[in-house]
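Missing here is one protein chain; the remaining ones are kept as they sit in the complex.
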Amino acid sequence: MTLKKLAMGAAFAAATLGSGFAAQAQDSIYFMHNTYRTGAFSGSGIPVGDGTRDYFTMLNNRDGGIGGVKINFEECETAYDTRRSVECYEQGKAKGTVLYVPWSTGATLAAIPRAHIDKIPIFSMGYGLSASAVGDVFPWVFNMPITYWDGANAFIQHVAQQEGGFDKLKGKTIGLLHLDAPFGKEPIPILENMAKQHGFNLKLYPVAPAEMQNQSSVWLSIRRDRTDWVYNQGWGAMNPTAVREAARGGFPVNRLVGVWWAGGDDDARPAGDAAKGYRALNWHQTGANFPVIQDIIKHVVDRGQSLAPKEKIGENLYNRGVYQGILIAEAIKNAQAITGKKVINGEDMRRGLEALNMTEAKWAAAGAPNFASPVRVTCSDHNSQSAVYVMEWDGKAWKRQSSDIQPQKDMVRPLLEEGAKAFATSNAGWPARTEACQNNS
Amino acid sequence: MSLAQAAPAKPLLSPAMMGLLKVLGAFGAIALAIVLLVQSGAMPKGSVGHKVLAAPFIDMWELPDLFAQTIWEGLVAGVLYALIALGFVLIFKASGVFNFAQGIMVVFSALTLVGSYEIMTQRLGLPPGTVVAILALIIAIATMFVLAWLVERIVLRPLVNQNEIIMLMATVGLTYFLIGFGEYIFGGNPKVMITAQLGLPTGSTQFNILGGRVNIQHLDVAAAVIASLMIAGLAFFFQYTRIGRALRAVADSHKAALSVGISLNQIWVIVWFTAGVVALVTGIMWGARSDVSFALEIIALKALPVLILGGFTSVPGAIVGGLIIGIGEKMGEGYWGPLLGGGIETWLAYVIALGFLLFRPQGLFGEKIIERI
Partner (left out) sequence: MFYRETGQFKTNYAADMAIFPIRQDRIGIAIILAIAFLVVPFVTSEFTLKTIMLPFLALSVAVIGLNILTGYTGLISLGSAGFMGVGAYACYKLTTYFPDVNILIWIFVSGFFSAAVGVFFGLPSLRIKGLYLAVATLAAQFFLQWAFVRIPWLFNYNPSGAIEVPLRTLFGVPITGPTAELEVKYLICLCFVVVMTWLASNLVHGRIGRSWMAVRDMDIAAELMGIKLLNAKLMAFAVSSFYCGVSGAMFVFLYLGGAEAGTEFAIRLSFLILFAVIIGGTGSMIGSFFGTAFIVALPTILKFGAPAIGIAITGATAEKIVLMIIGALTIYLLIVEPHGLARLWQIAKQKLRVWPFPY
């Protein structure tokens, strides 16, 4: 009995190991997308995953893919775990994905050193390694439309606007509520820099991943320090808890500003009326009133092919998934135009991404007029440091609160370049860029 | 002199009281020493000594409202930790199993509650409100009963009398299964607890006292009241009912209980069911404070220092331990955390518990460990 079982298990394992993964049929573009629909961060992971998935399903259903080629879209579940992300990366590589979308900072860091060897570009949209914005050092990594450093910069600009000028910041106390992990600590250098420049006090309020839903002591500290503004660099279950605790502790929620990852509808909604006024940065519009979203509803949701409940379509994080889909699709189109091939590979995709220039006209052509500010990638700038705006939760939906805020490129860019240089030094043997520069028209 | 030698016995106070007095005395001496040090100028303001030993207490003195609020928050957190720990203790006492799955039971029960409410209101079209919420509550309780029964049948019965680490492992297996199963049935997205529908209060009251404000959430008060009622109910159940007596007998000795005709299997189902109900209550309370998601499972780890502090087998230990840990960690994080860059809450609880353990290895209220060769 036992022996037989062991033997069967061994046979099963051998069959799996031996078979490997056959290369995909070459009449479609294979794109593997990391998601986390399970685990502690699924609350933020699900809507984003749904948005991108539905967008590509819509393209396949409506246009038959991109440039006449179907997109073979597949999800790989990571549960926000680096080891599983590595599995997903390897699977994507074996199946010939044109792009790797890690969806976690840890997974991005583990993949970046391999990108130029495996010839798979990495697209970490507004997360990951900030310094990878420097295309001269990281030709294979893209992190448009904005880095965390720009985000922190925009937040301080917003505070200055609200207080009536940068000179009014002097003596104010500004807090950073952050997940106690590299992701959360990312804005610290910029905030420290600006604190020195403008004379405000910076206070740090770390929240350990294990304490995401147990934040009362952090908010007591905020009350003790009489902090004037709090910037929330959180993700997953940390955000709704932060909004609630702010309201519980009597902190005015309209002085709590979340990074773009803290701007989910589900981050604000659970707190009910108490969340009214909660703010977050964003780089695209919310709501379903865009032709592209309507097309998704028509071609995907109404056919029952979406995993998202209908009322969630058009919510902020869902739209972010769509936004990502639009950028990727545009890059695929670019790659097809540049190479003249229909079925592209990772190298072509890299060139397509580098030639990305989402003008307002292009946004409109993609069915999303005025959906987001233009994104222009160049060989040395893989980020574009686009404008963000501040939105406010009105109890039911997000409403635009401020006009566009342009991050101070002259302040952030040198830091990015410094970071890139440090990365190249500490990764001894980091290759100099050899990839030809794409003419960005 | 000779009198004292002649009558060595009969101490004035019980040993426990003496211990307490000693601890209080030590604290008093330390406090005096700190005051003297500060006054004498040996610890100038801004020095490390001042920051660690004096500044936090000065803070407490100067902002009494914040101090009161900190204590209150610690108290509330402590009650909730105690509730999770209670689930562990019940099962450990009766079946000798360190139930690692208690954390996921909290999530699973709360998910069942919210999930069945969602299904009933959205798919079946029942009117949202208290009636359906109560119905969902009944479904959740029934699910916990089925779970307890299945656990007893499938896991406990075949593993009876195994080493404790193997039982622990089995509950780890149960944890994995329940995570997978829960996510399969309810999906991974966080859900909002149906606080108002269950009739739980949601507002808050602000007291303007102590030269400031102390904010008290009605929900927290409700949590404390419900927890106390539940603990009282359990105590009554254990003390005065037939099943409760059987339960205590089983906790004392499996063999002796079996020999007087107590059905171990029945007792285990009851105990696991009780722990399931405790988990459900915990899930409702934590869920109402943030939301119901699988991230909540991690919260259950907070019960572990409470357990070693209070002892694995003691219900009062779980409560007192919970309160000590709750208040201790909120105070530590609030007043000493900034010195270390914050976020010390994750390990402070363990350090507090370890400190106690070094003096009482069996926990504050645990049974004295007697080892024989």
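Structural remarks
The first chain written gets the first letter, and so on, giving A and B; residue counts start at 1 in each chain.
FYI, a contact is a pair of C-beta atoms (placed from the backbone, for glycine too) under 8 Å apart; a residue touches a chain by one contact, two chains touch by 3 or more.
Remember, predicted model here, so these are calculated numbers, not experimental data.
The missing chain, though absent from the display, is touched by one residue of A:58, A:76 or A:156; that residue is A:76. When the full complex is taken into account, the listed residue touching the unshown chain is A:106, out of A:65, A:106, A:263 or A:346.
Remark: the omitted chain is touched by one listed residue; of A:43, A:102, A:121 or A:209 this is A:209.
Per the touch definition above, the residue from B:56, B:190, B:317 or B:363 contacting the chain not shown is B:363.
For chain A, the residues touching the chain absent from view are 2-3, 6, 12-13, 15-17, 19-21, 35, 37-38, 74-77, 79, 81-84, 86-87, 90-91, 93-94, 105-106, 109-110, 112-114, 116-117, 129-131, 180-183, 185-186, 188-189, 206, 208-210, 419, 422-423, 426-429. Touch with the hidden chain on the side of chain B covers residues 98, 154-155, 158-159, 162-166, 168-170, 172-181, 183-184, 188, 301, 304-305, 307-308, 312, 340-341, 343-344, 346-347, 350-351, 353-354, 357-358, 361-363, 369, 371, 373.
What we mean here is this: only the chains that are shown with their structure count from here on.
Between chain A and chain B the centroid-to-centroid distance comes to 37 Å (mean Cα coordinates, whole Å). Residues 36-43, 45-46, 180, 204-214, 216-218, 220-221, 223-224, 236-237, 240-241, 244, 248-250, 266, 269-270, 272 of chain A touch chain B in their complex. Interface of chain B with chain A (complex): residues 59, 63, 66, 69-70, 73, 76-77, 179, 183, 187-190, 192, 202, 204, 206, 213, 215, 217, 286, 289-291, 293-299, 301-302, 329-330, 333-334, 337-338, 341-343, 345-346.
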